[in-house]
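Starting off with a structure, shown below.
All protein chains of the complex are present and in place, except for one that has been dropped.
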Amino acid sequence: MTTAPALSAKAKPKANGAQQKLWAFASLIVLLLFFSVASPNFMQTSNILAILQATSVNGVLAIAATLVIITGGIDLSVGTLMTFTAVIAGVVLTYAGLPFAVGVVAAVAAGAGCGLISGTLVAKMKVPPFIATLGMMLILKGLSLVISGTKPIYFNDTPGFDQISTGSFVGAIIPAVPLPNGVLILFLLALAIGYVLNRTVLGRYCFALGSNEEAVRLSGVNADGWKMAIYALAGGICGIAGLIIASRLNSAQPALGLGYELDAIAAVVIGGTSLAGGRGSVLGTIIGALIMSVLLNGLRIMSVAQEWQTVVTGSIIIIAVYADMMRRRRLS
Amino acid sequence: MTTAPALSAKAKPKANGAQQKLWAFASLIVLLLFFSVASPNFMQTSNILAILQATSVNGVLAIAATLVIITGGIDLSVGTLMTFTAVIAGVVLTYAGLPFAVGVVAAVAAGAGCGLISGTLVAKMKVPPFIATLGMMLILKGLSLVISGTKPIYFNDTPGFDQISTGSFVGAIIPAVPLPNGVLILFLLALAIGYVLNRTVLGRYCFALGSNEEAVRLSGVNADGWKMAIYALAGGICGIAGLIIASRLNSAQPALGLGYELDAIAAVVIGGTSLAGGRGSVLGTIIGALIMSVLLNGLRIMSVAQEWQTVVTGSIIIIAVYADMMRRRRLS
Amino acid sequence: MTELVRMMGIDKHFPGVHALKSVQFDLVSGEVHALMGENGAGKSTLMKVMSGIYQPDGGSISVAGKTVTINGPRAAQDLGIGIIHQELALMNDLTVAQNIFIGREPRLRFGRLDEASLNAQAEAIFAAMKVRIDPRAEVRSLSVAKQQMVEIAKALSFKSSILIMDEPTAALNDAETNELFTIIRQLKSEGVGVVYISHKMDEIKRISDRVTVMRDGAYIGTVQAKDTPINTIISMMVGRELEAVHVEIPDLSNAPMALEVKGLNRGRLVRNVSFTLKQGEILGFAGLMGAGRTEVARAIFGADKRESGEILVHGKPTQIRTPKDAVAAGIGYLSEDRKHFGLALGLDLRDNIAMASLPRFGNSFGVIDDAKLGATADGYIKTLSIRTPSARQELRLLSGGNQQKVVIAKWLLRDCDILIFDEPTRGIDVGAKAEIYKLLQSLAAQGKAVIVISAELPEVLRLSHRIAVMCEGRLTGILPGGPATSQEEIMHLATLRTDEPTGAIA
Partner (left out) sequence: QDKPYIALISKGFQHQFWQAVKAGADKAAAEFDVTVTFEGPDTEAQVDKQMDMLAAALAKNPAAIGFAALDSQAAIPMLRKAQEAGIPIVAFDSGVDSDIPVATATTDNAAAAGLAADKMAELIGDAGKVALVVHDQTSRTGIDRRDGFVNRIKESHPNIEIVDIQYGAGDQLQSTEITKAILTAHPDLKGIFGANEGSAIGVLNAIKETGRSEVIVIGYDSGAAQKAAIMDGSMAGAITQNPVGIGYETVKAALMASKGESVPKLIDTGFFWYDKTNMDAPEIAAVLYD
C-alpha cells in the first residue's frame, strides 16, 4: 500500500491480443505471397473470390465452435448440425412448400434448439462437452438421413434460394466486387459475434466460464443458464451455415457434414483460441479458416498431387501454430 | 499438526476407481442382456467372438489414446498412424521381402517414432496436442498414400501374417475357446499397459502430468522427457493396431484410418477417463470399446436401419456417460 | 555458521513490471531469515530465482561460496535448495504420498514403483510432523490447510540444507503454526538455513533470527530480529507508520435482524447450526482446521446443498438453493480458496471485479459500458491499493495478496447487505490488512451485516462484535467480542467435543 511506482513501463494488454491476431495474419500473408509467386493463376479476382467462397461454410462453423471452445467446451456436432438444419430448411421449403422466410427461420431455430439440447446436457446434466456433442453429432447425422429419406432435397421450387450463398448483394451495388453473399454473411456474422464476445454480458461470461466456471457460479451468476445460451447461439450459427451450404448446393445433402467439425476446430485453434477455454477471438478464427482455404486452394492451383497436399497441409498447420507459440513465449 | 481427527473414515481412493469401472461395466451388461432378449442370434459363441474381434482394433487404438489423454493431451493421429504402420509393414515384408519379425518390429518402431515426433512437438515445441496430432494425422494420411503408391499392399508372400489377427493361439490349446489372436493381443496389451499405468514410474508421471504439469516441472522432474516417452509408447501401440488390422485384411489399405480417432477417443471417455487429464484406466477404456462394439453389433443383428443405428448409438453414448456422472455426483 | 547462499544485485523484469531491482540476500546455516515486504514487493520472485524457476536478468548467486547458475528446479534440488511455494503446486489426482515423492519414487527393479515403501515413508514424515494425514488420500479431497501440510511435508522430505518457506502458515491456524515452528527449530538445530516469508508480524519475532525487508522490488535493509521493534520493521516495509485498529462494539440492540440461520445441517461438518446476525454487526467465526466454518458458509450461500435448516434474510424465510439465489437475496461469499473459487485467473482485473455485477454495466441489449466499468475498476484499484500496471492486467500475473484484494473488490462492487468473508486477509500484508480491517468496520458502520471466518485468533478478536466458535461441525458457543474475551476461552470452545452447546450467548 505504498506509493513508489513499481511499474516501470505501462503495460498494454490490448496490444498483446491485437499482436497475436497480427501474427496469425502474418502466416496468412506469407502463404498468399508464396502462392502468388508460385502460380500466376493464384492472384486473380475470381480465384480470391473462390477462396473466400470456400471459406464461408467452414468459417461460419468455426465461429460457432469458437464460442463453445472459449467456454472451455468443444462442439463436435457443428458439421452434422449444419446438415440437419439444411434438411429442415428443405423439408419446410420443398416438402411443405412454405414461404422462404419460414425456411430460413426454421433452419436457424432448429440449430438453436439442438444447441440448447447440447447446452442442457453439458450445463445441467454435466455430460462432458466432448461426449454430449459427439452424441449429438451421431444423432443429428442419423436424423438428417431419416428426415430427408436418405436423399438430397432440392430447392428448385424456392426461387432465389441459391442467392443466399451465390448471389452477390455487394456486386449489385459495386459491380467490380462481386463478393458472394455467403462470404458477406460470414463477414457480417464475424463482426456481430466479435461484438457480442467483446462488448456484451454474454461474451464476458463466455470468457469467464472458460477461465473458471466455479468462480462464476460462486459469484451468484446463473452459470448454467449462460452456458446453455452460448451453446444455443452456437447452434443457431450452425443453422446459418446450413442455409449457406444448402443454398450453395441448391440442395440439402443429408450425408454431408461428418469431418467438418475437425476443420472448424482446426481453424479455431490456428486462430489462436485455446482449447483450454478462456481465451480466443473471432478475428483469429476467421484468419485460421482463411489460412486453411488458401493453403488448399494454393496447393491445388500449383497442381500438387493430392496425397502430398495432405502432407503439406498437416505440416503447415503445425508450423503456423508453432510460430505463434514461439512469439508468445518470447513476449512473456 | 493439530489434534482434531478429521479422518473419521479412511479414504479409499482405489475403491472409487474400481466402482467407476463397475458402473461402466453395468451399462455393458445392460446392453448385453437387452440384445440377448431382443435377438436369439446375439448370444452365440461365434457372435461374441465376432464382437471381441470387432473390438480389437478400436480397443488397441483406445489404449493408445488413453495414455495420451491421461496426460491431459489428445491424440487425433491414432487412426492414420495405424494405417501408416500397416503400410510400413507392407513395404518391409512385401516390397522388400524381409523376414516376418523385421516387419513386425518395423511397424511398431515406425509407430513409436511418429509418436515421438508428436510428443516432441507437444512437449518441447509447445504445440497444443490437438494441433500437433491433427497435423500428424494429415501428414501420415498423405504419407501412407505416397509410400504405398495409393494402392493396397497385400501380404500374400508372408505366410502366417494373417495369423497375427485371425489365428487362434488359445484355440490351439483349448479348442472350445477359439479366441482370435487379435483379441488375445488386445487383452494382453491391456494388462501390460494397465500394469505400466498403475505400477511404474512412467504411469505415475502420466497421471501427474495430466493432473498438474507445472507442479511436476516444479518438482524437478523431466516433464518433457516423460511426456515424449508417453507419446512414443502410444505410437508404438498404434503400430500394434496397424499389425492387427493389416493381418485381418491381409493387406495394408492406405486410405483407411480417418475417423478411427473419434471412435477411439469415444471409447476412452465412455470408459470414464477424463479429457481434462489426470484420471483414467485401461480397464475402463476396454469396457468403453466393448460397449461401442456390442451396441453396433446388436443393432446390426436386429437389422435396425442404418440411419437409426446412428441415432441410437449417439443416444446410448450420452446416456451411458450421463448415468456415470449421476452416480459420481451422488457419491460425492 | 557457514554461509549457505549469497545473492547479489539480482534483477528481474516482467513485461510492464520491474519486479527485482538489484536485490541482495544471504543465508547462513542454522538461521531463520525472514523476508518481509508488502504484497507485490518481490519476495516470491526473489525466491523463485533462488530455486531455479526464474532466471535473473542480472546479478550473481553463490551457494556455499561457489558461484552457480541455477537453471531449473532440478538444479536447485541438487544444490540442496528446497522450496514451499506460496501457491499450492500439488497434483490433485494423486495421493498425498505420491505427491510428496514425485520425481523420487522408491523403485523396485525395471522402473516398478514400491508403493508400500512410498506410503511408509510419507507416514513417517507425517508422524515426525505430528500431523494426521492419510498418505493414501487423494490430495483433491483435502482442505487447503491440509494441502499446505502436504507441501511442507514434501519440502521436508528433500532434507535440503536450504529451505524456502513462502507463506507456509497462510492457511494454518495457531496450533498448526506452533507445530510448524517446532519443526523449524528442529531443522535449525540441524544446521539447515530457512528463508521464511510471512505477513503475520508476530511470527517474525517468534521464529526469525534476521529480517530482510523489501519494498517495490528493491532491497531496503537487513536487521537482527531480536533487537528490532516490530514497528520499525513495519515502517521499513511500508515506508510510514501504521495506526492501530481497535474494535469498538456498537450498540446493536435496536438494529434490525439481517440474517437468521436455524438448524442448518449438512453432512458431518454442519450439525444443527443456528445463529443470528444483525445489520451493522461483525460476527467472527473461530475454530480449528476442519471445524466446518467454511462448510457453514457454503451451505448458507447455496454453494453446497443443505440437508435441512431454515434461512431468514431480513426476517423473511428465503429459499436459497444456488449461489444465484443467495446473491439475489443480498448475500455475498468470499471464498477461502481464491484460486479455485474466487477468481478467473486468465481474465483481467476489470472483468474479475465485475464478475458478480456484470449486468449492471450492460444496457438492455446486454452491451457493456466499458468506460464505466474501467472507471469503477480503477476506483477499486485506488481505494484498495491494488498493485497492478493497469485494470487490464491478467490476474494470474498479480502477486497473491493483490489477487485477494481483487476478490474483495468484486464483492464490494456487488454491494450485498450480508457479506461472508472466509479468510479475507489470507496472504495479505500488514499495511493492506489494516486497510481491510478498516474496510470491514466501515461496511458494518454502513449497516451491512458481516461474517468473518478466520484462522487467526487475534484477527477474530480485533474485528468481531461477537465471536461464534465451532468444533467438529457444531456451534459450541457464541462469545462477546472485544477485550472481554480471551484466546483461552475461544480455544476451550473450539476443542469442546461434547454435544451440549455451552458458553454465554451474547
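By written order: A, B and C. Residues from 1 in each chain.
Basically, a contact is a pair of C-beta atoms (placed from the backbone, for glycine too) under 8 Å apart; a residue touches a chain by one contact, two chains touch by 3 or more.
Just so it is clear, the structure is predicted and the values come from calculations on it, not from any experiment.
Participant: Missing chain touches which shown chains?
Facilitator: If we consider the entire complex, the absent chain touches A, B.
Participant: Give the residue, chosen from B:30, B:50, B:116 or B:325, that touches the chain omitted from the document.
Facilitator: Considering the complete complex, B:50 is the one touching the chain left out.
Participant: Out of A:28, A:81 or A:256, which residue would touch the omitted chain in the full complex?
Facilitator: Residue touching the chain left out of view: A:256.
Participant: Taking the full complex into account, find the residue in B:100, B:154 or B:187 that is in contact with the omitted chain.
Facilitator: Result: among the candidates, B:154 touches the missing chain.
Participant: Just the residue numbers, please: which parts of chain A touch the chain that's not shown?
Facilitator: 39, 41-42, 44, 46-47, 50, 53-54, 57, 145, 150-152, 154, 156, 162, 166, 245, 248-251, 253-259, 293, 296-297, 300-301, 303, 306
Participant: Residues of chain B in contact with the chain that isn't shown?
Facilitator: Within chain B, the residues that touch the unshown chain are 39, 41-42, 44, 46-47, 50, 53-54, 57, 145, 150-152, 154, 156, 166, 180, 245, 248-251, 253-256, 258, 296-297, 300-303, 306-307.
The definition used in the following text is that only the chains that are shown with their structure count from here on.
Participant: Could you give the separation in Å between the centres of chain A and chain C, each centre being the mean of its C-alpha atoms?
Facilitator: It comes to 43 Å between the two C-alpha centres.
Participant: Where in chain B do residues touch two or more other chains at once?
Facilitator: Residues of chain B never touch two or more of the other chains.
Participant: In chain C, which residues are in touch with two or more of the other chains?
Facilitator: none
Participant: For a test of understanding, state which residues of chain C touch chain B in their complex under the given definition.
Facilitator: 53, 72-74, 76-77, 85, 89-95, 98, 102-103, 105, 107, 110-113, 115, 129-134, 136-138, 141, 143, 146, 149, 154, 172-173, 175-176, 178-180, 268, 288-291, 471-472, 495
Participant: Quick check: in the complex, which residue numbers of chain C touch chain A?
Facilitator: My answer: residues 13, 15-19, 38, 40, 215-217, 238-240, 301, 303, 322-324, 326-328, 332-333, 335, 340-348, 351, 354-356, 358-359, 361-362, 365-368, 370, 385, 387-390, 392-394, 410, 414, 429, 431-432, 435.
Participant: For chain B, which residues are in contact with chain A within the complex?
Facilitator: It comes out as residues 76, 121, 125-128, 130-132, 134-143, 145-146, 150, 258-259, 262, 265-266, 269-270, 274-275, 306-315, 317-318, 321-322, 325, 329.
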